[in-house]
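Every protein chain but one is kept in place in this view of the complex.
By written order: A and B. Residues from 1 in each chain.
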Amino acid sequence: MSSPAVARTESAPPSKPVQRLGDRIFSGSTLTAGALILATLAAVAAFLVLQSVPALTENPEDISIFTSGETFWTYVWPLIFGTLWASALALVMAVPVAIGIALFISHYAPRRLAQGLGYVVDLLAAVPSVVFGLWGANTLAPLVQPFYLWLTENLGWIPLFAPPASGTGRTILTAAVVLAVMILPIITALSREVFLQTPVLHEEAALALGATRWEMIRMTVLPFGRAGVVSAAMLGLGRALGETMAVAMVLSSSGIISFALLTSSNPSTIAANIALSFPEAYGLNVNVLIATGLMLFAITLAVNAIARYIINRRKEFSGAN
Amino acid sequence: MSKRIEVKDLNVYYSKFLAVEDVSLTIEPRSVTAFIGPSGCGKSTFIRTLNRMHEVIPGARVEGEVLVDGDNLYGPGVDPVLVRRNIGMVFQRPNPFPTMSIRENVLAGVTLNNRRMPKSTADDLVEKSLQGANLWKEVKDRLDKPGSSLSGGQQQRLCIARAIAVEPDVLLMDEPCSALDPISTLAIEDLIEELKNEYTIVIVTHNMQQASRVSDRTAFFNIAGTGKPGKLIEYDDTNTIFTQPSVQATEDYVSGRFG
């Protein structure tokens, strides 16, 4: 029965258990799969870097996507600006609403309704980005255009609302609104999760002191969930930075650097620029676009790393798990 | 079918931490041996070393020997899977497989090892094992219902049936009644009484009345304090342990003065 193929060396440490063939094959294949993921990621990084190098080393005069005198850095800088600006705007709009929804579902809505309402918000996450793009360009932009016109006429002295208003409504603000709608579900879902984890004892302690519901939330739920909300916002930011189609379809860009929200000349984003330029790109232009993609990768990586760091640090303190 | 277990100078470690120190004892075949002692004294850890279940916890390791009819469980080249096939175990909380019916649960030890058997043999095995666990009459009409549909006590007897279906030499029970109500507990205790005619039974229990009711021999484990290793304090006939123990700590414990 117990006839192992292993050599019966006397010095074999007793703590080393015998491995069966089936076990070895199975654990080996799971390990291979895990290693494959590491290899894939290494390949992603390696190929992107490899293909990006020519964009930086070749003579900028030979790259047709650059206007004369432009280098890679002057080409990519407005795109980075546009990416960060659009995402920041989206975040500013999405976070308060997301916190509101999360609180509504976790602490205000009746218990029986809460889960269904959660599903409704998750529905937003299920809509493909290209449909958001179509909706943003065809429905939202015409809808908000008169409002933009009114803003530039009456509040044009604020730099953000500087005239002239775009005739189509397809400005960076519209793109940011669409982005905000798209990142709303992820921020809501994660915030809701941390709000629900608030220790019931803390909440009841606050209520027993005669606190109103809002006072209870401010005293217990919000302090407890702060780190979670911050990291949720960061993850949402990561999404917004990399979002391509909605921006590519909604925004009519001219590749400038400008904070004005309502005009027809808007900065573009890295992802949207790749989507718009890549189908027609050839030669070194492809390398330039891949290099911009690498920049995007680096930025989202940094943002996500910060989010993970916050989550993990919180885990250590919360004592959960 | 029933075998003698000899434990010699056994130390159990979790990584660096010494959990159980220097245990030596002999468990006779066809008898019930109870391990008692306060929480954290290492009796559950120790019973798991008797079929190498402790290895499931990362970092756990053992020094010393466990001889089952002379064969060292920790000898070089020993396959823990084969050890467990011959030394069955019943756990604290009933854990029938939720994806399987009652019948499949009983046959789990056979089918999970990819062994085939004709349907009539399987039927016989199911009936024999369930009767062995005193469960046949209660479930014979609903063998295809999920195992989790039974009550807690029935689930635990199902787990015992599952354990004896693979016809082990030894049956280890780690606090088998601690999650059960008094009536289910009584049913299990009656069952243990019957099972000892065929198996060597080792049972860990918190309940001293239970130990005195079901066991022939009793081992008392204790720790000097938290962070210290658990030790075997006294091992003797159950009667002796409960009436005239030779160590003061044992007497304090069985008389309810601490723990």
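In this section, a residue touches a chain if its C-beta (ideal position, glycine included) is under 8 Å from a C-beta of that chain, and two chains touch if they have at least 3 such contacts.
Everything below uses one rule, namely that contacts and distances are computed from a predicted model.
The subunit not displayed here is recorded in UniProt as "Phosphate transport system permease protein PstA", chosen from "Cytochrome b", "Heme exporter protein C", "Phosphate transport system permease protein PstA" or "Succinate dehydrogenase / fumarate reductase iron-sulfur subunit".
The chain that is not drawn here is touched, among residues A:92, A:130 or A:257, by A:130. Among B:3, B:43, B:84 or B:157, only B:84 touches the chain that is left out of the view. Here one chain is not drawn; of B:64, B:109 or B:153, the residue touching it is B:109.
Think of the hidden chain as still there; on chain B it touches residues 51, 53, 56, 58, 81-86, 88-91, 93, 95-99, 108-109, 111-114, 146, 148, 159, 162-163, 166. By the touch definition given at the top, chain A reaches the unshown chain through residues 20, 22-23, 25-27, 29-38, 40-41, 43-44, 47-48, 50-51, 96-101, 103-105, 108-109, 117, 120-121, 123-124, 126-135, 137-140, 143, 181, 184, 188, 207, 210-215, 217, 235, 238, 241-245, 248-249, 271, 274-275, 278-279, 282-283, 286, 289-290, 293-294, 296-297, 300-301, 303-305, 308.
Keep in mind that, in the parts below, only the chains that are shown with their structure count from here on.
The geometric centre of chain A is 52 Å away from that of chain B, both derived from CA atoms.
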